[in-house]
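Here's a structure for you.
One protein chain omitted, others in place.
Order of writing sets the chain letters: A, B and C. Residues in each chain are counted from 1.
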């Protein structure tokens, strides 16, 4: 099977790009499954139900979240009735929603998607390694799951690489989100797991991590808040990574970055 | 002119890759100038004089540093007699060495190289924006300098992007180092400055940011140190970015990533 | 001379305690000079002009600030016309207001007050050690100034202790603010400088650092914001430290904590 993962959708510009381009990409490349990180889709902070539905309508099978998961408080309630929306699984027990989900792809493949939060340079949260381990142990790749996709929402390059090695041979893809800048280190690890330290955002890169440049730059220069952060509204680059699985093992046979639209250099998977 | 910037050289593996490949790259692409970040060249921590000389012998015109600048204490003394070694300029006044240097390239172009440390998720240090501003004001691009190269050693993607926008139109290249993973966002900003959030390391990527996987992974899993960090010794990927300047303005006419050797996908500039 | 320093005034409860008790304390103990840290006086965040005036009316000769200095944006303008309001002096050049002030006490003593921000576990800012050094060099104790009071707004106990030792023999008092909890380590250092790692807040201690307990506790337990932080409105404890100077050297002859009102154990200086 062939699937696509798209990184943090940032504001209206990111949502529009997903709505306009994702259906065509699915058709063109024959993606059987799509995961989209939606933690910044609503005004840069969280995800309201309308925007969740828009991502789903565009073709997202699973929408993942991150440290902004519940910035829009309505997510605390509608996540309970939306099995295809997952939030980091290392929130404390009792947190609304689920952190991992096994779903069927269009063509009937069983795909496990796991979302977790890193801890280096991030707010305190439970151990992501143990949490992901447990989620994967429940649905072993090649036995219960035809593919295992881990969205590890991390700031530090050390932590995402540690997770890649930790899961190598046991997941199809370990991909980072959260830094909003795509990395150029996509590859298949020794044990067969696809890896990319950050998928990059779906947003306007003529910005500071998707936010209009003026206010963040003002804060760097003066140390004094001067206003709000607003998502940048120029044309978004859709950033993500495509994977073709090995039909026997479920591991990663091919991995390729995808960057379409906006100001970044364009890259399309050749499969 | 055409120049090359290489990111953090990591241990023996990184040094060997520079020594073996850099001379050929210079010849092939006609690079008139080369900057190499050497902050991790000696056992992953700092830079002894022998290793500095090896980087220079391989073709580095300027060697830059970072938060590990003085981990090898001999750097505090030999930096005083080596004008082509620079350390972050936002260390306090009185710190040995210089943070910016205007030098002549092989073909007689005057190149200003500036090295600065970021502050987000990093140890306290003086304001890098004001410090870089002052260094550039002394040697304006297109007047005193034919090219201005800024190595901004940063953890946070927001801070490196802020510096890119801040200097847009006033520097030839603003490039990040320190995360050890190359980003895929190389481009020319609106004002003509070349930008890439992180050049990536020159080191073995089958590792955790250049370090043998076992001990960092052990710490993530247990929270308890179990030994030392040692640089990974597999074949390095040389990671960097090449730029062709506009001969009139000194701004960035072309920018392209370079990744050769090791386990990352290979990319060579087509100029 | 004898002076009093009061720590972070927190919200209405803290302001009321200052207004009600400070005039009496000044009369009783014969304080010739009073410094009050006002960074949290307005709803827990910053200081509006009305509240500044109330602190002054109660007897504050100088009002200091901290990391919340400009949370109430009007402080950016009225600070320019209020020489008795100072903000941390290690904000970047160009920041409105001053970071140090030499003023005359009621009885004609010249008192230098300096306010600085720490950097450990705090937002990036310029070097406080160099900044305080320069401010003190301008007004040496025992020559230009009859007393030098340094309010070092710090999170880490290591940083405030480092400043104490750094200035030992050159300042009358080095006192910390910001943690909102008074420390029990007031003493005269070897060189004659009075020291206390944190003066404590003027606020309701039946709280979490002056804030109503529910929302901060909710965030510790769930990791998810559930509402705003609001200053706790129970009776405040006035927290501070009193100093008697050596009339010849200007150093600290006596130092004693003061804690009046509210739920903390009561302590009154015996001088």
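We take it that a residue touches a chain if its C-beta (ideal position, glycine included) is under 8 Å from a C-beta of that chain, and two chains touch if they have at least 3 such contacts.
Keep in mind the model is a prediction, meaning the values are calculated, not measured.
Q: Just to confirm, in the complete assembly, which displayed chains does the hidden chain contact?
A: Visible chains that the missing one touches: A, B, C.
Q: So which of C:76, C:144 or C:181 would be touching the chain we can't see?
A: C:181
Q: In the whole complex, not just what's shown, which of C:4, C:48 or C:197 touches the removed chain?
A: C:197
Q: Looking at the whole complex, which of A:130, A:190 or A:228 touches the chain that is not displayed?
A: Reading the full complex, the residue touching the unseen chain is A:130.
Q: For the chain not shown, which residue from B:3, B:52, B:70 or B:152 touches it across the whole complex?
A: Within the whole complex, the residue contacting the unshown chain is B:70.
Q: Residues on subunit C that touch the omitted chain in the whole complex?
A: 121, 129, 155-159, 161-162, 165-166, 179-187, 189-190, 197, 200, 205-209, 213, 216-217, 220-221, 257, 259, 263-265, 267
Q: So which bits of subunit A touch the chain we can't see?
A: Residues in contact with the chain left out: 92-93, 119-120, 124-127, 130.
Q: On subunit B, what residues meet the omitted chain?
A: Residues 69-71, 76, 91-92, 94-95, 123-125, 221-225 of subunit B touch the chain that is not shown.
By definition in this document, only the chains that are shown with their structure count from here on.
Q: CA centre of subunit A versus CA centre of subunit C: separation in Å?
A: Those two chain centres are 45 Å apart.
Q: Hey, how far is the Cα centre of subunit A from the one of subunit B, in Å?
A: The mean C-alpha positions of subunit A and subunit B differ by 29 Å.
Q: Of all residues in subunit A, which are in touch with two or more distinct other chains?
A: Residues 221 of subunit A touch two or more partner chains.
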